[in-house]
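After the structure tokens below, expect a handful of questions from me.
Shown here: the complex without one of its protein chains, the others still in place.
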Amino acid sequence: MKKKTPWPYVFFWVLISFLTLFPIYWLFVISVTPSFELFSTPSVILQHVDWQNYTEVIGNPTLRGYMMNSLLISSGNAILTTTFGFFACYALSRFNLSGKESIFFWTITNRMAPPAVFLLPLFLLLTKVYRIEGFTLLDTRIGMILVYCTFNLPFAIWTLRPTVDGIPKELDEAAFVDGASPWKVITEVVFPLCRPGLAVTLILTWVFAWNEYLLAATLTNFNARTLTTGLSEYVTTTGTAWGIMAAISIFTLIPALIVFSVVQRHIVAGLTFGAVKG
Amino acid sequence: MKSNTFGWILLAPTIVVLFFFGVLPFLYVVYVSFHQWNPFAANPYMIYNGAGNFRQIVFDGAFLASLGVTVAFVFFAVLTEVIVGYLLAQAFMSDFPGKAFFRTIHTLPLIIAPIIVGSIWKLMTTPSIGIIPHLLQSSVGFDLNIGQSAAAAFIITIIMDVWHWTPLVTLTLIAALVSLPPDPFEQAQIDGAGKWQIFWHITLPMIAPAVMATVFIRLMDALRIVDEVLMLTGGGPGSATRYIGVHIFREVFPRTNYGYGSAISVVVLYLTIVACWLLYTGMLAPRKPRKS
Partner (left out) sequence: MASKMENIDKPIDILDDANAPPIAEKSGFLPIETNWFDRLFISVVIWVAMSLLWFRFIEPLGLSIWISNVIALALAAFIIAKG
């Protein structure tokens, strides 16, 4: 190939980056524009910054509750799926279980199913079948944590499996010879070595749970509503609180952006079912 | 050695959770789909209905229309993403300053929640707030209104999806292009092959598996798009962007007609499974040399 000057490429990528970033910037612009200025001529350049929408969101006890729910549900789900996924991977890696490859593939199919199809059956099961007297899992945080396992647990299993497989078997066998219990081997020998992989899985499952909307919108009413569903409550047919909506969006975006900077290179592998190593 | 019982104990939580929230819903929805069940009807109990719900579905105009727009959306969105993604990946192949930085920026949309993507594009395109209708109005006098024009709403959902997911295609194709050996390209250049010839006869066959895998993943994800569209257009205007997931969420779910809703869910699941299976065998299986 001919040696070309790199500047056209830089220019091209500046343009692409602009196209990528501008919509996010626009979200920010709307969020710091007071509502009475919104309907004047849209302007790309910020005249002044008004944090009123943000203070309104933080000052709203309902939205604070939603934020808390989002935080608790996604953290609970991430910890639960990573723990279960780690145990499952250890079992798949170290034990000679019959049909374990079928089990592995079966867990993955759980993630490929379209969530819209499961809205109705999950709703019916949660309201009519999974109930003890008056208590149902509908609109509870623990219910949402368990429901999110359907897509996060398969993800955790297939991202963790190579991690666990990569820990040499000789290490835990040596520990067994020294008389350690199986539980002790997992927690004190295998777990410390798996930490980097576990951290990536924990972070990505956390983001997926945080970002989820559809299931949260149908399976919660008030008590366990998450921030993403709170966002859609501000879009009504009678009129939309644009500034508030933008501010909630920014709040939902921030944790994901922080996470993004940490695990950027693992995102592609995670989103492509591991078919492409990022 | 260790006993297998302990292995099963470790696997048990996963199997139990996925059984109750993955398998049982599937079996249950199939079971309900053969019944009439509306808790607010005169008879609020499940009544066995045979294949009655399915008889009704094949004549359900709204449902069939929704299937049609879904297919159109998936086709145009994925096609655009693959073409743009490939061009961007090619543009990444030569050295220029700030490559890693641009790559990071380009990855950014992938981590954004789908519902936020919807709200971002709603703010970009809503008349009198969005910058896009404003610019189109002042520069070429075109009046973009996604609340009224079906075509505009459809195209904006595609643009939104392209903005959100092209980075995935780009990054996977970069990974594929980087791993190509340089020899065939040098040889072709010595032989005086043109750019197009090199692309068609050397690059494309070599990256075909990666392209196929990417297309497969994108098609599956595009088929289940809901959140973004729900936020951006709500499925409107009319049924122009009422893709199948949106249809279930907005039209089927609120109507407490559980038997019929379950039947629709079953049909959608069936179509998704068949589409994925056909794509998987059709696109990826030819990689396997056939044993005879």
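Note that the chains take the letters A and B in the order they are written out, and that residue 1 is the start of every chain.
Heads up, the rule we're going with is that a contact is a pair of C-beta atoms (placed from the backbone, for glycine too) under 8 Å apart; a residue touches a chain by one contact, two chains touch by 3 or more.
This structure is a prediction, so every number in the text was calculated from the model and none was measured.
A.B. asks: Among A:21, A:108 or A:241, which one is in touch with the chain left out?
C.D. replies: A:108
A.B. asks: With the missing chain put back, one of A:63, A:144, A:200 or A:217 would touch it. Which one?
C.D. replies: Going through A:63, A:144, A:200 or A:217 one by one, A:200 is the residue touching the chain not shown.
A.B. asks: Specify the residue from the set B:77, B:207, B:230 or B:267 that touches the hidden chain.
C.D. replies: B:267
A.B. asks: With the full complex in mind, choose from A:53, A:159 or A:229 the residue touching the hidden chain.
C.D. replies: Within the whole complex, the residue contacting the unshown chain is A:159.
A.B. asks: Contact with the hidden chain only, please: which chain B residues?
C.D. replies: Here the touching residues of chain B are 51, 54-55, 57-59, 213, 216, 267, 270, 273-274, 277, 281, 284-285, 287-288, 290-292.
In the analysis below, only the chains that are shown with their structure count from here on.
A.B. asks: With chain centres taken as the means of their Cα atoms, state the distance from chain A to chain B in Å.
C.D. replies: Chain centres of chain A and chain B, defined by C-alpha means, are spaced 18 Å apart.
A.B. asks: Across the complex, what residues on chain B touch chain A?
C.D. replies: Residues 1-2, 4, 6-8, 10-11, 13-15, 17-18, 20-22, 24-26, 28-29, 32, 88, 91, 94-98, 102, 104-116, 119-124, 126, 128-131, 134, 163, 167-168, 171-172, 175-176, 185, 189, 210, 213-214, 217, 220, 223-224, 226-227, 230-231, 234, 244-245, 248-249, 252-253, 258, 261-262, 265-266, 268-269, 272, 276.
A.B. asks: If we count contacts the way the header does, which residues on chain A are in touch with chain B in the complex?
C.D. replies: Against chain B, the touching part of chain A is residues 1, 4, 6-7, 9-10, 12-14, 16-17, 19-21, 23-24, 26-27, 30, 38-39, 41-42, 44, 84-85, 87-88, 90-92, 94-97, 103, 106-107, 110, 112-125, 129-130, 146-147, 149-150, 153-154, 157, 176, 182, 207, 210-214, 217-218, 228, 231-232, 235, 242, 245-246, 249, 252-253, 256-257, 259-260, 264, 267-268, 271-273, 275-278.
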